[in-house]
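Complex shown without one protein chain; remaining protein chains in place.
Chains here go by letter, A, B and C, matching the order in which they are written, and residues are numbered from 1 within each.
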Amino acid sequence: MIRVTIYNEFIHEQSDEIVKKVYPDGIHTLLRQELEDDEITVRTFTLDTVEEITDEVLEKTDVIIWWGHVRHMQVPDEVAGRVKEAVLKGMGAIFLHSAHHSKPFKGLMGTSCNLTWREHGDRELVWVCNPAHPIAAGIDRYIDLAHEEAYGEPFGVPEPDELVFIGHFEHGEVFRSGCCYYRERGRVFYFQPGHETYESLKHPDVIRVIKNAIHWAYPTARVSELTCPHVEKPID
Amino acid sequence: MIRVTIYNEFIHEQSDEIVKKVYPDGIHTLLRQELEDDEITVRTFTLDTVEEITDEVLEKTDVIIWWGHVRHMQVPDEVAGRVKEAVLKGMGAIFLHSAHHSKPFKGLMGTSCNLTWREHGDRELVWVCNPAHPIAAGIDRYIDLAHEEAYGEPFGVPEPDELVFIGHFEHGEVFRSGCCYYRERGRVFYFQPGHETYESLKHPDVIRVIKNAIHWAYPTARVSELTCPHVEKPID
Amino acid sequence: MIRVTIYNEFIHEQSDEIVKKVYPDGIHTLLRQELEDDEITVRTFTLDTVEEITDEVLEKTDVIIWWGHVRHMQVPDEVAGRVKEAVLKGMGAIFLHSAHHSKPFKGLMGTSCNLTWREHGDRELVWVCNPAHPIAAGIDRYIDLAHEEAYGEPFGVPEPDELVFIGHFEHGEVFRSGCCYYRERGRVFYFQPGHETYESLKHPDVIRVIKNAIHWAYPTARVSELTCPHVEKPID
Partner (left out) sequence: MIRVTIYNEFIHEQSDEIVKKVYPDGIHTLLRQELEDDEITVRTFTLDTVEEITDEVLEKTDVIIWWGHVRHMQVPDEVAGRVKEAVLKGMGAIFLHSAHHSKPFKGLMGTSCNLTWREHGDRELVWVCNPAHPIAAGIDRYIDLAHEEAYGEPFGVPEPDELVFIGHFEHGEVFRSGCCYYRERGRVFYFQPGHETYESLKHPDVIRVIKNAIHWAYPTARVSELTCPHVEKPID
């Protein structure tokens, strides 16, 4: 059983009428419903309970999924720090959409993670540029999303270790929409779809990509500690 | 002085009325006119003279630019082989548009270099995704090309060492339009614009990118031979 | 069942008394014995039968292992070409030791694959530099080989997509001993140990690495053809 932990700040869904209609029980609940299956079990946290994402919780998490937007700064540094450290020890991590600016993602990238953005409900085609990648399994040439917030290059991240998707926005932008990173023992996937006012996170291909990413990011070489070992004697 | 050699197969410009109008003296002549300046000198070859691209010519070439399309197969293996070897020894190389299927490019990549293509004169926006890269110097957010052949992902090449541009085509495709590769001593740049029936190669930003790429690909660590040295004694 | 095909040129083992003692039935036979298990089945070819490595054989091969040294040039271009093409379509490939100069490996890399070499039976420590990588699973800090041919940098290959091992030779050299490449649909692993006069290929850790690499290279997104599709209509 793959143990997935979802963090969703859960602000828009309570304060904005449009979002409330799209994700009435919150993005975390929708994702839990869509992702749980014979192999995946999910527990969820929101900004209200973010401090409950303790080391103990993270040790029992195989892959964390992160969605945040307007309250990144209210996630305590301690929580963000332990998520980052858990990734370096081997936990998988998937950052969705506006989580590009979340503390754990920025900490893992070491860069600003800036981008350009424009919100006009553009149709987006999310193209597979690496069809051999397990995260693209089962996806045809592209995912067709009726409406998304346009994210545009330049995306201020390190060159991805593997680029899987590139997004095409109707009114002009392109974006590296699916980026894989290896960071010490952990695997990190950034996936651009998922604006709170649109239906993208209900799209079966988006769910399939997230499921694929869960399997891809599942830890295979996890350690309990990050050490900097002193070797006392020369190699025999 | 940077010594640039241009190869253009020069078939369409003689056989197709539309192309004849766009590039009446051939793509090679247009490029020579646009590229020559105080720092760059150019000589040109076409399919008729491709066998004259000898080792001696290549040794006196700092950067080669290659445009071909319907006659890739008529470039002799010997010529393609010596171009590839010259690159591995340090000569720079720039492959334009349909040269993705040229023998030297395929030989250097080790892959099929396939892509999808569609020809409806789409407007293309060539986005800068790596604004820190010297090849993007002086380019704003994107290059705006009135018409281009649409090239689409997946592009069957190794993950670029540095990705500089991503193309956005009006009717849906995206493409990794500017890709840098380090191959032993040589630097290789693939640049997607340049279909024979359109004006892209006259666009000042396209010329600027090619000039930037010439400077970027200029050899700095060239060798006269590729060796596999036998070391006779252990390191002292 | 993973279907592995081993090619071993099988020259030294018949012509050189020392090698005959180390690998009396040939490197291919030793590898078959060591690799076959509940999940892996092996068939073998040698230079004498290399032309029998047909497209049909390759279609029924999940991962090919290649060992060659003094007779690389006698492998017909057609055979090398179809091995390369099978890799691009998704077949896994593992190149051992002196196969760095084999035709299929050079074709896939696009470079000379040169290195420096020195033969004094140095002890080699093959260090794990990427302990999170599945190919390093079960290996401690390093593999300790009593004797190996010293291979030294610079290794004339593209920057590996993932570097897993670095070799330390007693009398001075270092070498990127375990290099992963993604080439279109296929996965390629180069592994440096395996000189014909030493026992490395019998070392349990070397066998474990090769087994790990077989599992890692197992095709997951294979295609029957490499195509460059023409799209007739704009995306709807």
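By our rule, contacts are C-beta pairs under 8 Å (C-beta built on N, C-alpha and C of every residue); 3 or more make two chains touch, one makes a residue touch a chain.
Values in this document were obtained by computation on a predicted structure and should not be read as measured data.
Annotation: of B:Glu85, B:Asp122 or B:Glu184, B:Glu184 touches the absent chain (contact as defined above). Touch with the chain omitted from the figure is made, among A:Val22, A:Ile64, A:Leu96 or A:Leu115, by A:Leu115. Checked against the hidden chain, the listed residues C:Ile166, C:Leu201, C:Ile214 or C:Ile235 yield one contact partner: C:Ile166.
On the side of chain B, the interface with the absent chain consists of residues 90, 125, 131-134, 136-137, 161-162, 182, 184-186, 220-221, 235, using the contact rule stated above.
Where chain A meets the chain that is not shown, the touching residues are 84, 88, 101, 107-112, 114-118, 120, 122, 150, 152, 156, 158-159, 161, 171-173, 181-184, 226-235.
Mapped onto chain C, the footprint of the missing chain covers residues 116, 125, 127-131, 141, 152-155, 159, 162-163, 166-169, 172-174, 176.
Criterion: only the chains that are shown with their structure count from here on.
One simple way to say how far apart two chains are is to compare their mean CA positions; for chain B and chain C this gives 32 Å. Each chain gets one centre point, the mean of its Cα atoms, and the points for chain A and chain C are 35 Å apart.
Touching two or more other chains at once are residues 116, 152, 159, 172-173 of chain B.
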